[in-house]
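Taking it in order: structure first as structure tokens, then the write-up.
A protein chain is absent from this complex, but the other protein chains hold their places.
Lettered A and B in written order, each chain numbered from 1.
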Amino acid sequence: MVERKGAVRRRGVLAGFAGAGAMLGTPAILRAAPSGKPVRVGATLSLTGFLAQTAIVHKIASEMMVEEINGRNGLLGRPIEYVLLDDQSKPEAARSLYEKLITVDKVDLIQGPYATAPILAAMGVAQRYGKVMIQSSMGIPKLQTYDRAFPATPFGPEPNVTYPNVILDAIATFPTPPKNMVVLTSKFPSAQFMAQGMKEQAERRGVKVAMYLEYESGNRDFGAIAARVKEANPDLLWVGSLGLESNLLLEALRKLDYTPKNHFHLYPAPGPLALSPDGDKALCSTFIEPDEPFLSRPGFKHLAEEFKVRATKANLPYSTIDAQGCGMISEWQILEAAVNGAGSLEDEKIAAWLKKNRVTTVYGSMRFDGPYNHGDAAQFIKQVQNKEWKVVWPKDVSAPGVKLIGA
Amino acid sequence: MNASRDLPRLVAAIGIGVFALLPMAKLPAFYDSFLYLVFFWISLSTSWALLSGFAGYFSLGHAAFFGIGMYTTAVMTTKFGVPFLPTLPVAAAIPALLAAGIGAIVFRLRRLRGELFALLTLSVTFVIATIVLNTPIDGGGGIFMSAVPLPSIMPTPTGTLYALGFMLCVATLAIAWTVVHSRFGLGLFAIHDDEDVAEAKGVPTFRYKLGAFALSAGIAGVVGGVHAMYVGFLTVAGTFELTVPLYVVLMSVIGGSRSWFGPAIGAAFITTLLYAFNSGGEAMVGRAIVGLILIVSILWLPDGVVPAVRKWWAKRRAVAPSRPIAEVAPVVPPARPVGDRVVLQVRGASKRFGGLQALAGVDLDVREGEILGLVGPNGSGKTTLINVISGFYSLSGGSITVDGAEIGHVAAHDIARRGVARTYQIPRPFVNMTVLENVSLAATFGGPPRSAAEIRREALHWIGFTGLAGKEDVLPAGLNLHERKFLELARALAARPKLLLLDEVLSGLNPAEVDNAIRLVRAIRAQGATIVFVEHLMRAVVELSDRIAVLNEGRLFALGAPREVMRDPRVVSIYLGKAYAA
Partner (left out) sequence: MPSVTLLGQALISGVLAGGLYGLLAMGLSLSWGLLRLVNLSHFALAFLAAYIVYELGTTYHVAPWWSAAMVVPLMFAIGAAQHWLFDRFKVNELGSLLMTFSFAVILEVAIQLYWTADFRRYETPYSTLSLRAGPFFIPVLDLTLCIVAALLACGTWVWLRRTYVGKALRAAAEDPDIAAAYGVDHKRLAYLLSGIGAGYAGIAGTFIALIATLAPAEIWTYLGIVFAVVIIGRLGNPLGALLAGMLIGASESLAQAVLSPAWSPVVSFSVLIVILLWDPEWL
């Protein structure tokens, strides 16, 4: 049994490499263009509403990937027809639209939406119809209780335990390792989830959490919070932030003439933070950056460049690819590999194939046989250095010459 | 078979039957989902309109009640393992109780109407949202509902939710219909137009508002409870956002917020519109188009769909000839002797507003069948005395009894029930009701319980009596001042009062109209009413009154037969100054 499994796994890995190699090696002329009846893949994204700020990145990445796949072999030799609907950032709309896609438009396959609430709403629908759903932006893995839901981002099954330890390992290498920290978090579910984990793990490893504060997601005025942080003056400020909250917080701190000794931000908008005058040396969570060693991963360099072109054309202020975009890329890579690997459009077969095989995505080789179908965690730390994001930890994923800078 | 009444009912019955059994047709689940959402918004907007459309108390807090309902079901099912259906009554009860509690405090404060009520309800929403966010109710992580089992009312889960949504929708519409066609609804509409006058006409405004608020909140709560199952994952931000209160307002306004069906039309229209443009390519443009369509709708139909349809329908119907009314010409019967029974007894009545002593101890007896003129210089307290007797203000000190019953601290609507009616110096008719509806309302609330037909007869009688025959279906905006004053009288009389308080009923009338009015007042007394009237027009006072009471600086200054009182030099002096009197 073990050998067979190993053989299957090897075959999967080989298939993945072969596919990537084929893509790189085979000149375009020799690749057979997909033909025949299109495979319809349906999804919703929050194209309007308060989640639209990040969903736009997913849309661009999706469209790019659909074209990429159609430029290769499509799905089972047939081209993909991408049916995208707008769920207006509302879970109830996501639910009803997935029902429309599945029962009225009768799509062959579905992809997941963006953000925890719409994903969970869609997951319920997917479950009722037995559809495979791959998603890349749900940061609370234990909620992914549906057996045929698959994560495209390597959170690992318990990111609230694994990732804080990655952070704690990193800060232990600082010239003066932090002995205390302040944990600030937005009450957005995925951020709060990680913040609670950070607090628990820090205390377990002897780093005192001097202050733990939660603020409403959408908080506008950080003056009072900044005053409290300044007063606490922690060795490490950990912020469970989203969007531009980090920028506002750091500005508020600077208005008080205070710069935190070390600061970590969870899920901020990467562009604005890197470019902010207060963002220097900011630490942040990441899964991938368009830098070595990731650029050497098959296809990533090309995809990063293509994304930049499309994002600029779409008038996005920050066109560098980030973890959000890569998550979507990974979603499509997994779907492509799974459908072609299973040789079928039947969700049952696709799900079975994914559980037994690895897929090589921009995140490396991923498996889906762990708890909640999650594989190994691969969440790293990046830092703003000279207004650019550089992956700094763990050392084996930092570009040569790049070092983690701590106070 | 009466076509105009039975046909709509037949259509409605067929419609209900079709919709009720739709999920059995095994249509794609999306249609069940979409229709569920339409029913959902119909229920929410109709329940909102119960208080805010009918009674005019604009609430921005609907999300609070809806959200409490959602979280009640979510918490009970996920944290306490209660099966889904039993949570629904609780999801209705808790918001209803909260609304009753809020109303009990807020509805007593006269100044908390209009925008302040809107602000209060909005604030309640924020407070509740924050509490839910920061306590174990939600705590910030959201509540995941997909694991909760749904009873199999219909073949599919979506079908079941459809069925629940449909039942709630039908129930809500039925409730709204019943309210509109009941005394309760009539009172709410009166409150919308002029709450103080409604109270003075016998509408128990406090109880009615409380009832409407609690009912509205309860419906929102149970709708929320079902919706919790639909959404699958609850977050505080998603539940308590401003979308719900804003959308229900828009839907009610577009459809017509004073009708039982208007919000439903608006809800169906807007929900369909929102779903018409959701394909990925047109998402943003689609939203803009929705906005444009809404703008065009409100420009074209400023009062909403239902009123516009009604107007169109009324124009189409052949104008029916005026029904022959039993017109009673104001005949002046011989003067009746004034009775001995004291109908109104005022003892040491005083009323203080902060630093101002408006009434400083008035003693007055008014006998049955008497016409008492109440005069005095400006600021002497005449209107205050009327307001105190009718219950608009409560007494600061002293006592007032009507027919032996103490009314100094009784609510105005109870005083109205006891047979006290008043008119207003500047007429205050219910502007959205016709003349007939205005008078019928007074008859409904002011008199003993009667059938609709009897009330209509009574109203028509008084309309004829005051010379407004032929204007039953006219709105007050279509009446001139003279007619509006007589409408005030007709309204006051429809309650068959024992004691009628007239506040400057003659002001603004030309001499011919004044004579007419004097004849009318005499005729009213001949019917058996006792009249106290405030007036500045001296000749009318002298002509009409059996006795005249002169108020000055909040006290009874003089009391007696008209000619004597008006010749009294002290009385002249308070009007014109001492030098003139001397």
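Note that contacts are C-beta pairs under 8 Å (C-beta built on N, C-alpha and C of every residue); 3 or more make two chains touch, one makes a residue touch a chain.
On a predicted model such as this, the values are computed, not experimentally measured, just so you know.
*Asks:* Tell me which residue among B:Ile131, B:Ala174, B:Ala452 or B:Ala561 touches the hidden chain in the full complex.
*Replies:* Residue touching the chain left out of view: B:Ile131.
*Asks:* Which of A:Ser136, A:Ser276, A:Thr361 or A:Gln383 touches the chain that is not shown?
*Replies:* Candidates A:Ser136, A:Ser276, A:Thr361 or A:Gln383; residue touching the omitted chain: A:Ser276.
*Asks:* Any idea which of A:Leu76, A:Val161, A:Leu295 or A:Leu316 touches the chain not displayed?
*Replies:* Residue touching the chain left out of view: A:Leu316.
*Asks:* Given that one chain is not shown, which residue among B:Leu51, B:Met76, B:Ala96 or B:Ala118 touches it?
*Replies:* Looking across B:Leu51, B:Met76, B:Ala96 or B:Ala118, the contact with the absent chain belongs to B:Ala118.
*Asks:* Against the chain that's been left off, what residues of chain A make contact? List them.
*Replies:* Residues 47-50, 52-57, 89, 187, 213-216, 218-221, 223-228, 231, 243-244, 247-248, 251-252, 254-257, 269, 271-272, 275-278, 314-318 of chain A touch the chain that is not shown.
*Asks:* For chain B, which positions touch the chain that isn't shown here?
*Replies:* The missing chain touches chain B at positions 60, 105-106, 109, 111-112, 115-116, 118-120, 122-124, 126-127, 129-131, 133-134, 140, 242, 246, 249-250, 253-254, 257, 284-285, 287-288, 290-292, 294-295, 298-299, 302.
The rule is simple: only the chains that are shown with their structure count from here on.
*Asks:* What part of chain A is in contact with chain B in the complex they form?
*Replies:* Contact set of chain A toward chain B: 45, 47-48, 59, 83-88, 90-93, 95-97, 99-100, 102-104, 116-117, 120-121, 123-124, 127-128, 140, 143, 145, 187-189, 192-193, 214, 216-218.
*Asks:* For chain B, which residues count as touching chain A in their complex?
*Replies:* Per the touch definition, chain B meets chain A at residues 28-31, 33-34, 37, 130, 133-134, 140-142, 144, 146-147, 156-158, 227, 230-233, 235-238, 274-275, 278-281, 283-284, 286-287.
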